[in-house]
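Removed: one protein chain of the complex. Kept in place: all other protein chains.
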Amino acid sequence: MKKDFDKDALSDMYKDKFLAPENEIRFVNAPDGSIIEVNPLDDYFCQERPKELKPRKGVVEKFLNWARAESLWVLGFGTGCGSIEIPPLSTPRFDMYRFGVQMRATPRQSNVFIISGYLSVKTLKRAIRSYEQMPSPKYIIALGSCTINGGMYWDSYNTINRLDHYLPVDVYIAGCMPRPEALLAGFGKLKELIKEGKAEKANEYIQNLDWYKANQKKIIKDWNMPDYNW
Amino acid sequence: MKQLVEIIQNHFPINDIDLRKKSLAFISIHQNQAIPLLEWLKTTHGYTAFVLLTAVDWIEENRFQLTYLISNPENFTELGVRVFIDREKAEMVSAHHLWKSIWVYQRELKEMFGINFPDSPRVNESFILEGWDTIPPYRRDFDTKQYSEETYFPRPGRSTNDPAKHMKSKLYPKD
Amino acid sequence: MSLKDVLTPFTAWKRIAKEPVTVIDPFNDRPGADRYRGFHQNDVEKCIGCGTCEAICENEAIDMVPFKDPISGDSGLRPSLDYGRCCWCALCVDVCTTNSLKLSNEYTWITTDPEDFRFTPGVDKKSWDENDKGWVKPEPNYEFYNTQRVEMEHLHPEERVDSFIEMVKGYSHEQALAEADRCVECGICIATCPAHMGIPEYIKAIRNEDLEEGLRILYETNPLPEICGRICTHKCETVCSIGYKGDPLSIRWLKRYIADQVPSERYQSILNTNDINNNGKRIAIIGSGPAGLSAAHYLALMGYQCTIFEQYEKAGGMMRYGIPEYRLPYDQIDKDIDYILSLGVEIKYNTRVGRDITLDQLSQDFDAVFSGTGLHLGRSTGIEGSDNEHVYYSTDLLRQITEGKDIEVAEHIVVIGGGNVAMDITRSLARMQKVKYGKVNIIATSLEKEENMPADREEVVESREEGAVLMPGWAPQRIEIQHGRPTGLHVVKCNSLFDDTGRFNPQCDMEVKNFFEGSMIVQSIGQGMDLSYVDEKWMEGLSFGPRGRVKTNEYFQTDLEWFFMGGDIIEGPDVIHGIANGHKAAIGIDRYLQNLKD
Partner (left out) sequence: MFTINNDRSKFPELDDAGNALIDLTSHKYLKLWQGPQHPGVTGNMSLELTVTGDEIVESKTHVGYLHRGFEKLMERRTFIQCFPTCIRLCVAEPDPNEYLLSSCVEELAGIEVPETAQWLRMLALEMARLQVLLRQVPGQAGTFALGLGYQWGNYIRDLILDRFEELTGGRVYHMYILPGGVRGLLPNGFKNRLEENLKLVDEFLPNVWDLIYTNSVFKKRAKGLAVIPKEWIDQYGIYGPAARAAGIMRDVRKTHPYLFYSEIDFEPFTTDESDVFARSLVRWHDLKMTVDIIRQILAKMPEKGDIKAPTPNVMHWKIPKGETYVKCESSRGEYGMYLVTDGSDKPRRVNLKGPSYTHATSVLEKLLVNANIADTAAIMVSLATCPPEIER
């Protein structure tokens, strides 16, 4: 599924927006008196385009999908109201660990990103970085009205209206906010999709990267980071 | 509150007195007199706690209202001091020397209303927004719905009908 | 640090023997609470598509989408939800005027396609449609608008029964504001009003205390607001959406409030009718009833020179001669008519077309003719004894009362009829009985049963309050005449009026008889039209539809191009239809003459 995309618009979008001071090239005095050049864009980021994760053949892929489905590690980044229902999930009453779901503190260890509600532009920028830092295969679960069509904040100047323009979403859960039970059911649905090999949104993101980047850059005014964050 | 307002009246030219309830009153004072009044109330009348500072945009009158709400922790009363400033030249003397917390409010007002407080610490750093490049959002002439529709791709495909107009078009289209 | 501080935390181990608290099957074991605000349900049969839910939704989550063809009182629209917007606050449920909307207690809906989250509850089948738990509007005393109407003050029955003083006092400023506040601005009523008046707008003008704007809105569609504000049949109120949970809005009294509050001398400046350009065309209007006055008003605004021919000595037609003064005082009729006359409309009184001037003559002297002659002929029951001189028609009596003529008032009176006119004559005669004999002794009988009586409910109640005895459900058989004078009316029980095919075919039980004593009988079972003024030559040019009515097009133009007809002879009978017809005919005449010019 390729999204329609205007190449000319992109080149405009890609014009460098200003870089944050901490991302500019700087010189640091080492304790021994030598001067070290630090270029954060080169030193901290990878400048290469991401690659699609091609499925393996036959039984191997099935086995991998089963393994992936039964071990969903969720990034502990609560982006909106919905994150208030994460603690009940991770405590004894609902106990998501029995479904193979657990919270992780850093993107490098996680493969599920719960966008738990509205995303302000400022958070969207961090969410994109976090998402891109997650290793493939990765999945996004979107909670509540806000991620679908703006929800409560449909007319707010600072929150996005539809998440699927900026990040690829595998599963949507209705509600404002969805209850823990609905969230567990959402994990169930995601598992099904993974087992059937249908949770391919991360690859779609890479296929349509330019379209997503253009959308992201349209609203993130100070894009002071490289285009790819992995 | 009435007593206090009378005492203030003897020292400062205030008007628009609104004795809202037993523990709350609002007064208005000229821009130049406001900070001295606050300082005076803080030092001599026990209004040592600062509650909030916010602005109201009276766009029809082309002015901003700044409300300094201060409270007296001894007798549990609150006093709102209104100051009206010109909307075109939105600038106010900073009060950060009076309370340690007030610079945050001033920084927010600078960002969200575009009211400048020269000399207030970190007043030019962005506080809530990031890379905002149009008019400050809390001003009345900023239309948040329009901005949202232009910027954030509302999901298309919805349409609605007004019952009265719909009935007219179906039942008596020619009238 | 003491040893105790190291050891006490280990007491937590005592909980190891406790029963686990985990919900075993969170998908099935945990239905929402009884009040849970889950997904929407709508009873589409109960819903009237008023759109109040859409208006209160702060997220614009609700769209009104077509469900069926609109009918009077039902817009045919139904709310459609966008779950990309909804926040499940249930304000839509709490405000719903018909209580058709509710929330179920189901809460799980998962999909991969965000476009799925749009549906029309009750129309699109969902798994929670049969769910009977969930949020409904809290009861009691929890309303978002006042369901009780502001009571209109009336003269007390004892005060009013012996006089013709107007009995409805009218709203005060506070009452009008309170009543206008109840409107939810759905606009369902507009389609039902024959004149399609801008009801929500003028009620909004009352709320904004801008009565001048209110008057302008009234005159857009209705040039007789004082009159309509008193005696309109207010069909709008029967469909009013807030009437489902309580009383409908008093739309009629609010209209009257606007007209009452604005003094007549300010009308011209408010309505901006000081200078109207005369276009030199002349229109003849037959009859100064509501239809004629309405046509004259709108034609005059368009610049036509209008002349009204009125057979009696005062203008107003049935409004003056058919409606008793206690319901519609004459000075209020004059207020509306005087304003119309101030626009340059001319009335020729005591001029009956067909007697003093012929229609043929009018057709030559004028560019177009509008006829709104109404229903003036009383209709007879045709039963034995109805040709007696002491058996009257209500229309004649009402006219004579208005004219101030001395009429016979017997001590015992029987009125035949259950409509508003029957109530009018009953109550008028009751007043005269009270004055003459000091007591009321009048019986009104009708074919229809109590619940089907065509008269307005309040008329029925007020008649009773004034001492009249109402006997619905009796069919008149014969008037007993002794010594040339009626002594009473024989009736039999009437069981049903219409047969299965809906045709008028009264079924009576001849065994159940009754006798109503009365030395004066009034027949009030409907009126007939009188087209005798139409010359034979033109009569041939007209075609007739059902019930002997002249066929007209949508602009009330007859088959004779220059001849327009409207009001009770075409539609109704009531004032508001007459006004609507007159307005429409005025537009039609304008179009006709414009086309003629081209």
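In order of appearance the chains are A, B and C, and numbering begins at 1 in each one.
Basically, contacts are C-beta pairs under 8 Å (C-beta built on N, C-alpha and C of every residue); 3 or more make two chains touch, one makes a residue touch a chain.
Since the structure is predicted, the reported quantities are computational estimates derived from the model, not experimental observations.
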Among shown chains, those touching the left-out chain: A, B, C
Omitted-chain contact residue, chosen from C:Asp43, C:Asp129, C:Asp181 or C:Asp530: C:Asp181
Sole residue of B:Gln33, B:Thr144 or B:Thr160 that reaches the chain not shown, by the stated touch rule: B:Thr144
Interface with the undisplayed chain - residues on chain A: 22, 26-32, 75-81, 83-88, 91-93, 105, 118, 120, 122-123, 126, 130, 152-153, 155-159, 176-177, 179
Contact footprint on chain B, counting only the chain that is left out: 18, 20-21, 23-24, 26, 48-52, 54-57, 65, 67, 69, 73, 76, 78, 80, 99-101, 103-104, 126-130, 137-138, 140, 142, 144-145
Hidden partner chain, residues of chain C it touches: 1, 4-6, 8-9, 11-12, 15, 21, 32-37, 52, 55-58, 87-91, 94-95, 103, 135, 138, 141-146, 181-185, 204, 207
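Keep this in mind: only the chains that are shown with their structure count from here on.
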Chain closest to the middle [Cα centroid of all protein chains]: C
Contact pairs, highest-scoring chain pair: A-C
Residue numbers of chain B (touch at least two other chains): 155
Chain A residues counted as touching two or more neighbouring chains: 148-150, 154, 162
Footprint of chain B on chain A - complex, ascending: 17, 121-122, 125, 148-150, 154-162, 165, 215, 218-222
Touching residues on chain C, where the partner in the complex is chain A: 20-23, 26-27, 30, 39, 58-61, 82-88, 107-114, 116-117
Complex contact set, residues of chain B against chain A: 129-133, 137, 142, 144-145, 147-149, 151-155
